[in-house]
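First up is the structure itself, then whatever we jot down about it.
In this view, the complex is presented without one of its protein chains, the others remaining in place.
Entry: chain A
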Amino acid sequence: MTMITRNTLLSGLAALLLAVATPLLAHEGEMGQVPNDGSTVQGTPEEIGIHFDGAMRITQFDVTGPQGRVSLENQPGNESTEEYRVRPAGSMEPGSYEVRWRGLARDGHMMSDTFRFTVED
């Protein structure tokens, strides 16, 4: 390869980089949780959930607390959603709770995360 073609290639690449030098967000990121991660709520929260900036198929959503696994109502199926919300089936004891979820993004990436909140009397 001659120096001239190599330089042309390199400047072409540099131009390309400048043109698209913004973060590329190919798959859906977690946007927020209900209740917020690390927050404290008074009494049983009406809803527990997460939302994304794109469609996600949630495949696991477990809430555990001082009494073990919390039973949930209205648990949606595996269909694509930007908003995943569930309701606790009964009242939740005061204490700290952890939500673990997993899901499949549109681009095939399997995602997983955990968030925590505290319930006070």
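What we mean here is this: contacts are C-beta pairs under 8 Å (C-beta built on N, C-alpha and C of every residue); 3 or more make two chains touch, one makes a residue touch a chain; residues count from 1.
By definition in this document, contacts and distances are computed from a predicted model.
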item: Identity of the absent chain, which is to be given by its UniProt protein name, from "Copper resistance protein D", "Fe-S cluster assembly ATP-binding protein", "Acyl-CoA dehydrogenase" or "ABC transporter permease"; value: "Copper resistance protein D"
item: Among A:Gln75, A:Ser96 or A:Thr114, the residue in touch with the chain that has been omitted; value: A:Thr114
item: Residue, one of A:Arg57, A:Arg85 or A:Arg116, that touches the chain absent here; value: A:Arg57
item: Chain A residues that touch the omitted chain in the full complex; value: 1, 13, 16-17, 20-27, 29, 57, 59-60, 62, 78, 100, 102-104, 106-112, 114
